[in-house]
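Yeah, one chain of the complex is gone here, protein chain that is, but the others are all in their spots.
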Amino acid sequence: MGRYLLGRLLTTIPTLLLVSFSVFVLIRLVPGDPIVLMLGDAADAETVRGIREAYGLEEPIYVQFGLWLLKAISGDLGHSISNGAAVAPLILDRFQVSASIVLIAVLVAASISVPLGMIAAWRQNSLTDILVVGGATLLLSLPSFWLGLLLLLLFGLKLGWVPVVGYVSFAENWQGALTYILLPTVTLILIEIGVVTRMARASTVEVLRLEYITHARAKGVSEASVLMRHALPNAFAPTWTLLGLVLGNLLGGIAVVETVFTLPGLGRLLVDAIFARDYPIIQGCMLFTAFLYVIVNLLVDLCYPLFDPRVMAE
Amino acid sequence: MTGLRFSWRRANAVIGGALLAVILFAAAIAVVWTPFDPLGINLRARYAPPSWLRPFGADEFGRDVLSRAMAGALTSTSVALLTVAFAVICGTALGLVTGYLRGWTDRAIMMVNDALLAFPGILLALGLMAVIGPNRYGIVLALGIAYTPSVVRVVRGTVLSIREREYVEASRVLGNGEIYTMLRHVLPNAFAPLAVLATSMFGWVILSESALSFLGLGVPPPAPTWGNMLAAARPYLESAPWLGITPGLCIAATLLGINLLGDALRDKLDPRMAG
């Protein structure tokens, strides 16, 4: 197990290196310069060059990358060009915001969707099934940012139940934090319910058709027991894989939701940094997101046997 | 049971097909005709609410929202079609090569593939858009590259699972070339999962394109797309809600159509997954 883990971790290193290097080069190919942005309409070439030198941006790109990499290995991702903030703590700080929303959303969505999907599968082709699948497909088809905007319009502006903008950390004031992350979390939950319910239903349908279920039913085991004892564990495995994917995708794609609700999360940090050409933040965010994605996939793979008795038996 | 399952598929196909047909029809008409010029400014019609003349109202420049939504349908669907075509063609070619050749080529391609999969699409899109220039082809290329890796995975998986089968071996033994074998025997097996993937991908691309445009990184205005219409409508959500509702509904209807059609297709091509 330990060796397997080590092996898996080692194979991710080239991937991470490749991601880092591409980002490093790509972001510098993009027109626009952080220093020109800093100076605005009065940027003359001489001043720009001087400040670029001070930030080490005039070095050849491989030297810049080498220096950055050496520091990155020791956990130092440099400092923001825009406001001088240290990148690594900044990313961790912002990640807490994104992570709390995504984790809550995935957990809530899963605990609603998995039973819902199973019931739909169990009562296949009934009215319940049609309503559940239809509803899930409808939710799945809503763009998150549009849903978010509508929720914001209704609950934030028209009804005034929740604050429209801002954020406090859980450590500072957990009740306050809850009111701020309520709407974005609900948005994500609604969307994810669509995805996870359909997956849970599909895998349960497949399992229910397997021989041992028919066998169990034939033996007169109660339907509840069939569902709980036999179907659930088997149907959960593919859903678990999907949850991993959802988690990874959400962390990458949460930028739009954070933009709608102006949350200081990782996604918005990245998008803002792109507009400001804040190279160190962009590099840091990309490395971190890629790393996270790899880790989430690894965890999912490692936990897979726990949920799939067939793999366990082998 | 079989009869009922069939009806699921048919219901999905009918509703999904109808929704998509409406959208594609609107897009097709927009090629030759829209009620108003989608870019035509009319200072007197600024923020005009829905009326008989302008059923979906007018925006901050007095441009007709219906005309823009139709033109947007054309932009969004053509971008999505081109992107999917790009990803499927490139992904299939790469998937076949990497699945068939194995060895270091396989490892190298898969490493790049995994790296791309770990790459948030937004940055990839922005980077490529900036290098290519801000236009719809930039976004096709950017999203195409972002979605190619998943096609590569599917095709490679199919190839790996059937390349040792008897009839593939037989083809080889019969002295058929590798390329012929690949195209004649391996590719058709990849068709079903690819068709399902391509359908879902069409939906993802519509969504990604609108999300990118919403963030200001997509097809640039004044050319209308649903995403940038929605982004532009944001400040007027409360005062002129029709500006935001129309493009949002368009995106949702298209995605719903695609998802339903995708379900029907999956039922037909992959009965194992059927419900």
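Going in written order, the chains are labelled A and B, and every chain counts its residues from 1.
Convention: a residue touches a chain if its C-beta (ideal position, glycine included) is under 8 Å from a C-beta of that chain, and two chains touch if they have at least 3 such contacts.
Note that contacts and distances are computed from a predicted model.
Name of the non-displayed chain as stated in its UniProt record, restricted to "Peptide ABC transporter substrate-binding protein", "Ring-1,2-phenylacetyl-CoA epoxidase subunit PaaC", "Integral membrane protein" or "Aspartyl/glutamyl-tRNA(Asn/Gln) amidotransferase subunit B": "Peptide ABC transporter substrate-binding protein".
Within the set B:A11, B:L24 or B:I41, the residue that contacts the chain not displayed is B:I41.
Among B:P35, B:P50, B:G216 or B:P241, only B:G216 touches the chain left out of the display. Among A:P14, A:G134, A:P233 or A:P264, the one in contact with the hidden chain is A:P264.
Although one chain is not displayed, its contacts with chain A can still be listed: residues 30-33, 36-45, 47-48, 50-51, 54, 80, 82-85, 90, 94, 152, 156-157, 160, 163-167, 259, 261-262, 264, 268-269, 272, 275-277. Seen across the whole complex, the unshown chain contacts chain B at 40-41, 43, 46, 60-61, 130, 134, 216-217, 220-222, 234-239.
What we mean here is this: only the chains that are shown with their structure count from here on.
Chain A and chain B have Cα centroids separated by 21 Å.
Those residues of chain B whose C-beta lies close enough to touch chain A in the complex are 1, 4-5, 8, 111-112, 114-115, 117-124, 126-127, 130-131, 203, 207, 210-211, 214-217, 230, 234, 237-238, 241, 244, 248, 251-253, 255-256, 258-260, 263, 272-275. In the complex of the two chains, the chain A residues touching chain B come out as 14-16, 18-19, 22-23, 26-27, 29-32, 121, 124-125, 129, 133, 137-138, 140-146, 149-150, 152-153, 157, 201-202, 205-206, 252-253, 255-256, 259, 270-271, 274-275, 282, 286, 289-290, 293-294.
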